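Data block below; observations after.
Excluded from the complex is one protein chain; the other protein chains are retained at their positions.
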Amino acid sequence: MGFDYSGFAGRRPRVAVHKFSSCDGCQLAFLNAGEALLAVSELVEFVHFAEAGPVDPDAPADIAFIEGSVSTPEERERLDHIRAHTGYLISIGACATSGGLQALRNLYADGVDTWRQAVYASPEYVASLDTATPVAEHVKVDLEIWGCPVNTAQVVGVLHDLLHGVQPTQSRDKVCLECKRQNAVCVMVAKGMPCMGPVTQTGCGAICPRYGRDCYACYGPAETVNTDAQGNRLIELGLQPADVTRRFHFINSHAPAFRAAGNKHRSE
Amino acid sequence: MTEAPMTMPNPSLPAEAEIVERIQESGSIYTLRLRMTDQARHAAYTFAPGQFNMVYLQGIGEVPISIVSDPEDDTVLDHTIRAVGRVTRGLEQLGAGQRVGIRGPFGRGWPLDQACGRDVVLITGGLGCAPLVSVINYVVKRRERFGRLVILQGVKHTDDLIWHERYMAWAKLPDTQVLLAADIAGQGWPHHVGLVTELIDRARFDRDNAIAMMCGPERMMQACAEALLARNMATENLWLSMERNMHCGVGHCGHCQLGPHFVCRDGPVFNYTELAPLLGVRGF
Partner (left out) sequence: MGKSHRVLASHALDTLLAALRDDGYRCVGPQLRDGAIVFDTLHHAADLPWGWQDEQAPGHYRLQHADPSRAFAWANGPQAIKPLTFAPRETLWESRIEADGRMQFTATLPAEEKVAVIGARACDLAALRLQDQHFLEGAHADPYYAARRRNLFIVAVHCTAPAATCFCASTGDGPLCTAGFDLALHETDEGYLVDAGSEAGTAMIASLSLPAATATRVEQAETAVAAAGERQTRGLPSRNLRDLLFANLDHPQWDDVAARCLSCGNCTAVCPTCFCHAEHDVPLLDANLGRHEREWDSCFTEGHSYLAGIVIRSDTRLRYRQWLTHKLGGWHDQYGRSGCTGCGRCITWCPVGIDLTEEVARIHATGGGHD
């Protein structure tokens, strides 16, 4: 039957927000909530949320939000520890759900060494794994919230459902439907821009096309994506194969659908 | 411009209902006994067995639930629910005294008028028996109006059978035959081991003056319909209750479409002839 959601109803669950390899941007989904954050903090007890105040990374939690990918040996151990002390574990953001930008190194056999040498003055002080990987590759994840960054509505929606004792839902529809609901003009059809909306998961409110920009797939793959058709269309719109690879690999290169689609044009 | 009355009924708007009683039927099946708090509205509410209500859980959403109480019972509306999805698992946590929203009744119910004076064959499979239990209760309460009552119920596992005592009680009624089957039988299961379709040959009814009503998995209903047709029952005497995704309940939102039919509006009870072309076709 899976997780018993009724356990949270009518309680003030303990919530932890943990950071792994990331930019901290997804934690802003809480901090940007404004007044809603006050409401949230009355409904839940934040036992660990370094960016907002309470610091107790070892505290047992009913619900833990994990931001960031697993990219160091220390993170690998810390994640096991958190999982063991958490009831319901949620990975938030591109880094935690698909490895994020830093997972680009997974695509290159010698990526981590080459780039560590190139980036850091004293690379010997940097302890990192060869790969940056999503949380779900290491421990059981109860729910993933995709996005780079995730937004307040997503996080509040999930907390709302848990507090009501029901299984949270996340729409995995394409960005296009929301783009049309917002009465935005399709930038792909009207301007020939290489928009990734048709393969990208909704949740952002179609913010880029509403401002005349092409979606760059920061929310990761949608359900039932046809990356072959999308890739072919990008070529028809004038992109070089290497550019198509970049479109798929930009933010969520470790998400299987995007990784395969990008690699297909990379090898051509 | 088209003219329309400035005030019109709102089929989207629920009415408050109180949970009068909550009955746990089995591990995952429960019945919510509801009464609309607006007495006049409750008194004016009428439905036919097989119709459904949209039941609303505060803050979460609505779900279509068949009404299983007797249509002449003006005290409560019973909704037997399997905790299987987001809303039904949430509703499961409510208790007596708490409130939900309901709107309905929606859809087309069972053809009970046509069943008068005829043998009534009721076939259910799996956990989908609730919509037909209302028919059983209806027939039992008005026994003289109908011919033989044949109840065939199949479950995957004996543990899935709810209301076993009721089936046993019905079996003792005159002109009534109850046959149960389980794919996987637990210890001490005295009934048939196998599929519900295999019970049809043992059912005693007058094929020329019988009406069959089915509810359950589509493949089961299809197999049963074929078995009944093989016994020379006429297609127009076979009725099925269908399930589809429903949001609005009134044929507007489009989710429940099965070919040309809106299941919420044109069904959920259909004659076999209406469904036959698309029954069992993947994707419809």
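A and B are the chain letters, set down in written order, and residue numbers restart from 1 in every chain.
One rule holds for everything that comes next: contacts are C-beta pairs under 8 Å (C-beta built on N, C-alpha and C of every residue); 3 or more make two chains touch, one makes a residue touch a chain.
Everything numeric in this text was worked out from a predicted model, so none of it was measured.
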{"item": "Among A:H164, A:R247 or A:H265, the residue in touch with the chain that has been omitted", "value": "A:H164"}
{"item": "Hidden partner chain, touching residue among A:V47, A:L129, A:M188 or A:A217", "value": "A:M188"}
{"item": "Selected from B:R145, B:R207 or B:R265 as touching the chain missing from the view", "value": "B:R265"}
{"item": "Hidden partner chain, residues of subunit B it touches", "value": "1-4, 8-16, 37, 56, 58-62, 84-85, 97-101, 243-245, 247-248, 250-255, 257, 259-262, 265, 277, 281-284"}
{"item": "Interface residues of subunit A (partner: the chain not displayed)", "value": "36, 39-40, 43, 153, 156-157, 159-161, 163-164, 171-174, 176-177, 180-191, 195, 197-199, 212, 223-226, 228-230, 232-233"}
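One rule holds in what follows: only the chains that are shown with their structure count from here on.
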{"item": "Interchain centroid distance [CA atoms averaged], subunit A/subunit B, Å", "value": "42"}
{"item": "Residues of subunit A defined as touching subunit B within the complex", "value": "5-6, 9, 160-161, 164-167, 169"}
{"item": "Interface residues, subunit B side, partner subunit A - complex", "value": "57, 59-60, 86-87, 89-90, 92-93"}
